[in-house]
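Shown next, in structure tokens, is the structure this report addresses.
With one protein chain held back, the other chains of the complex are shown just where they sit.
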Amino acid sequence: MTAVMVERTPSARDSGRKMPGWARVLLWVVVGFVALAITSYQTGVPQLTGSGTVQAAVRLGIPILLAALGGLWAERAGVINIGLEGMMIMGTWGGAWAGYQCGPLAGLVAAAVFGGLGGLLHAIATVSFGVNHIVSGVAINLLGAGAAKYLSTLIFEPISQNPRQSPPVPKFDTYSMQPLSGWLQQLEDLQRVGISDVAGILGGLVSGVSPLTMLAYLLVPASYLILWRSPFGLRLRSCGENPVAAESLGVNVYRYKYIAVIISGALAGIGGAALILNPGQAGYLEGQTNNRGYIGLAAMIFGNWRPGGLLGGAALFGYSDGLQLRSGETSVHALFYGAALLLVVVAAWQIWRRNWFAAGLSLVAAAVMYSIYWFTDELPEELTAYTPHLVTLVVLGVAAQQLRPPAANGLQYRRGADQ
Amino acid sequence: MNTWRARLLPPALAIVFSAVLCSAVLLISGADPIATLLEMVAQVGRGTTAVDIINTAGAYYLVAIAAAIGFQMNLLNIGIEGQCRLAACVAAIVAGAVSLPFGLHAALVVVVGAVTGAAWCGIAALLKVYRGVSEVISTIMLNTLSIGLIAFLVRVFGEMRGNSQGTAIIPDSGLVPGIPLGGAGTVFGLVLLAVLVGVGYALLIDRTRYGFELRASGLSPAAARAGGVNSKRMILTAMLISGAIAGLAGLPEILGRDHTFTVNFPTGYGFAGLAIALLGRNHPLGVAFGALLWSFLDKSSLTLDNIGVPKEIVTILQGTIVLAVVVAYELVRRRELAAEQRRVGKAVDTAEPVAVSGGERA
Amino acid sequence: MSDGPPAVELTSITKTFPGVVANSDVNLTVRAGEVHALCGENGAGKSTLMKILYGMQAPDSGTIRVRGEAIAFRTPAEAIKSGIGMVHQHFMLADNLTVLENIVLGAEGSHGIGGKARRRVLELAEQAGFELRLDVLVERLGVADRQRVEILKVLYRGARIIILDEPTAVLVPQEVDELFTTLRTMREQGFTFLFISHKLDEVRSIADTVTVLRRGTTVGTVGASEVTSRELAEMMVGSELPVAEHGPSTVTDREVLTVSGLSAAEADRPVLDGIDLAVRAGEIVGIAGVEGNGQTELVEAIMGMRPITSGQVKLGDRDMTALGTLARREAGIGYVPEDRHRQGLLLDESLWQNRILGHQTRRPVSRGRWLDRQGAKDDTRRIVEQFDVRTPGIDVDAAALSGGNQQKLIIGRELSGDPKLLIAAHPTRGVDVGAQAGIWEHLRNARAEGLAVLLISADLDELIGLSDTIRVMFRGGLVATADPRSVTPEQLGAAMTGTQEAV
Partner (left out) sequence: AKDTGGGGSAGGGGNGPCQLSAPPPGAPAAPTSATTTEQMPPPNASAMRVGVAFDIGGRGDASFNDASIAGLDRAKADMGLGETKELDAGAGEPEDAKQTRLRQLAREGFNPVIAVGYAYADALKLVAPEFPGTKFAIIDEQVDGVPNVTPLVFAEEQGSFLAGVVAAHKSKNCHIGFVGGVQTPLIQKFEAGFEAGAKAAAPDIKIENEYLTPAGDFSGFQDPNKGSEVATGQLEAGADVIYHAAGASGKGVFGAVKGAGAQAIGVDSDQYNQPTVAEYKDVIISSMLKRIDLAVYDYIAAVARNDLSTVPKKFDVAIDGVTYSTSGGKIDDLKTTLDAYKAAIANGQIQVPDKP
């Protein structure tokens, strides 16, 4: 047997052991929190971890969270949904209309239905007609805005005397988890390092919660359980990973995509309702969604197409927006201190991993952040107003390469066609 | 897909379909669709509307070409809005601050606009190429950030005239004279820029190596890569060019009419550009047609208030057209592909009547 | 074997696609408990027929009987219910789902997706003699394991009639043997198999009965033991089978391609491991290896499409290591990529536009920064003629051509402009016999004119028949060298799986 001469034996491939995803996320949450707490005391800006800020973050984050969940459902089934904004607008209109007639619960349902209608249109275009998903999304954004304007001129104007606004819409009541919420408030008022911060954040989460907010909270684990732990979810996700394979196993890909996109629209619609049915909010108002649908999409990508992740994305956005709206320039300024702190941690971690370049880069960035903090007292108000967007951009720039979208996301699928 | 029928049929179908749909909406809400259409057409002849249509179509054409260049390689530059506004702002600041001979001054402003647009888009391009950030998300964020940056720039470098904030008035040497048509208005001189960009775009896409590489990257990134196209470089350059052209779009009205950039600078050019590029299928002439149509709808809708029709019907019409046109293209594409396969099948069958091909050569 | 009604009976099945008659009046009877092979050249309509049986495509006419019962399937789900399962020619797995998820997908009704399902799958795997970890993502599996997942999928659905569409195409001989052992065991247990393969020896070794298809119709059905491979081949193509044969050696001692110490990694995992390789003018060097052992990465590294961690690539005396793909092409490398649809062609562009791809900086298709459209068209006509590309014209989209004709166009393009080196990855994969012979002929001719060829192929007969030297690739390294004049496919297969005893 001389025909084959063996030259050498190859080395076996090694596969490193990795920390599970949830543990890493948890670790970063803890690190982020500690950095925030330290920052809050070192810079003397207690708002950073105040329950008020957290409540604002929740209120501002919920519509974004819902839009992001909408994005998740569609994209897990392989349909990119950039039309979330349009569906959200439809949701605000529908929610205000039904809410005005029959109360907030009806408003919520109607918002879901109207958003779902937008989803249906998107599904017809992308699934049945194979239209490019982005194109269809752009068109739906135009249509959603146009239809809502048209309808409100037609239907709201006679009641509210204003073509751009609905009449006042009844709101949900809010609830606090007593006595827990009260205790947390007391703890927070103590102003003790760590304890008060935790109390502030927890307190913010359990006080002044409306059913709509609760629903949004619930939808995150519910989406996870349905999409990852149920047969239905497995089928739905398989349509986003390999629809041809799914079809060959008897999964009706069209049907699942339709369902997913309609649910996506409904969630975006509920996101719209979250702008109008919570206490302190106005009814329908032209332009009030103000690109929150797009932000939701960003939060979803930020969260790596996972419910926990997008919760993080929406929370980050809501938090930085709440912070800048409530205590403006000073707290955003303090954030630079926090960023420097975080970057030092990152650098330490990179040194531990012997990744010298990344470590060096992080240290330099930390130095830059710190010097900005040190040498300035306030930042131009025009720029702090958009802190959330900047933070999103920066975090994506740091983390985007770890992201993994569904394999068949955005691809056209036709039954019976070869791959 | 190269037949004229395949090119022209879909948009025609789409426009007809959308018109029918909107007529239905109008009828339901109690308005007369025919009268609405007639009123809109009649509006073109009134005042400066015709000229306004041309002027705005010029800007639309520029943003649409910026979008089309991205589309050619499957890049979605949603940031055109921000690039266009920021570039207009920076260009106006520079234009108001320098003093150069006539002609040179305007040329400098045009260059500054293009460079600013390219640079702003370049951020998204770099993030995409080196960090893998989807340009859709980054440009959405950049759009919003540009608003803040503009507000900052206008406050620091601008001036107040009454209640409006804007950049310093541009001296006469920096202006671009238009073509005055008396009572019908003045066509901006820089509309010519749109024509030039259109011609350049047509040549670039159809006749040059770069255009070929651009299209190849869009049609099949893997094939382009195997064919030696450097995808990173293509993404970078395409985004830069797209941003640069977007950066020009605001200039015709600034140098031709407003002579300053104010914070009331119109919004919505970016999305209009995306929609028009889709409507025109990224084709230089198709986009021109789309820009004119879009502009016509925009300008003549101003009269709808007069006859008691909500002018939002036009937004609905625009959305429907975009959706219908892509659906129509897809349907026609499927039919044409099947027809082509039939043709090829026939041609091959007649050329090769024997069961087995080329067995004897083995 | 039972005497009951046949497991499957297809009568007068006809199916047309736009412009193509894929099946016309096909008749097929499969007895219960047998392995029934289906043979035919590319495009003969085998897969289409099976997809019809599996409910993925609807026949234009004809009837399907399963165990004597007439059935019209509209979806795979219905076929699955009747106990039919199919393992596809191209694996149908979702990379980003786990093994378990891939198996239970679509069949959650029986055992859910939790612990019960897991136990059932493990049970089935044990019966079939497979060892699989159920919680790894499919993307981390090799080809043979993926196939096992496919078979488990079918078993999990309780299929008794199993279609295997070219299951052996991607396996090395040893893996084929393992598969066949499994099939034989299962046949004992009463399973019925429909088995598609181009490899006639395999067909004869596993099948009980063989049906041959040609141009969409059944040519005949024979007992596997009553027929020789040659006879089968002649039934398939209606003429003699082409073989790759050695001509006189044209190998010179001028090294055209010299690769030394080439290593590359993907996400910290080494995919190329110190490759040393030389291809001389007039020589065809074949690379054998099971898919996924670094062949793709090697080609990409030589083409400059993949970053490397160390090593050098030289073309003649010129160091190419730092150059980009285009510069390497300009320096004289032609490249036939492994996936012609994805990497070789712009499917939605005309043939002459496709001619430009990869040559966009060179005459006759461009002049400086401008394209030379006339030049491109003229040269495309030359290729169409010289390489016998069957097409109505050069303005049709590449998508409209059949696979073989697309491949001929690519080969013609890559041999244009006098390349010094041709890298051909699976140049005849999925190409029918006629076109295959033509492509081999072109490669031999080019070699005779002094072209150096690096040939990557999964078809061991092709490798042995064409190459002057064969190198075996395993886990990212070149582990063995073989002389094509004396090596047998079995020996190669052993080396390809890293089996030491093969030495």
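Per-chain numbering from 1; labels A, B and C assigned in written order.
In this text, a contact is a pair of C-beta atoms (placed from the backbone, for glycine too) under 8 Å apart; a residue touches a chain by one contact, two chains touch by 3 or more.
Remember, it's a predicted structure, so these values are computed and weren't measured experimentally.
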Item to check | Chains on display which the left-out chain touches in the complete complex | outcome: A, B
Checklist entry - In the full complex, which of B:A24, B:M160 or B:L285 touches the chain missing from this view? => result B:M160
Checklist outcome for this item: Answer key for B:L9, B:A168, B:V263 or B:L331 versus the chain not shown reads B:V263
Item to check | Contact set of chain B toward the excluded chain (per top definition) | outcome: 46-49, 52, 55-56, 147-148, 150-152, 154-155, 160, 162-165, 183, 253, 257-258, 263-268, 298-299, 302-303, 305-306, 311
Item to check | Hidden partner chain, residues of chain A it touches | outcome: 50, 52, 55-56, 59-60, 63, 157, 160-165, 167-168, 173-178, 207-208, 275, 279-282, 285-288, 290, 321-322, 325-328, 381-382, 385
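The rule we apply is simple: only the chains that are shown with their structure count from here on.
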Item to check | Rounded Å distance between chain B and chain C, as computed from the means of their C-alpha atoms | outcome: 44
Checklist entry - At which residue positions does chain B touch at least two other chains? => result none
Checklist entry - For the complex, which residues does chain C have touching chain B? => result 17-20, 41, 214-215, 237-243, 303, 305, 324-330, 335, 337, 339, 342-350, 353, 356-358, 360-361, 366, 368-371, 373, 388, 390-392, 395-397, 399-402, 404, 432-435, 437-438, 441
Next on the checklist: Residue numbers of chain B touching chain A in their complex, please.
Outcome noted: 25, 29, 76, 127, 131-134, 136-138, 140-142, 144-145, 147-149, 151-152, 155, 271, 274-275, 278, 310, 312-320, 322-323, 326-327, 330-331
Checklist entry - Which positions of chain C touch chain A when the two form their complex? => result 54, 56-57, 75-78, 80, 86, 88, 90, 92-97, 101-102, 104-109, 112-113, 153, 268-270, 273, 472, 474-483, 486-488, 491-492, 494-495, 498, 500, 502-503
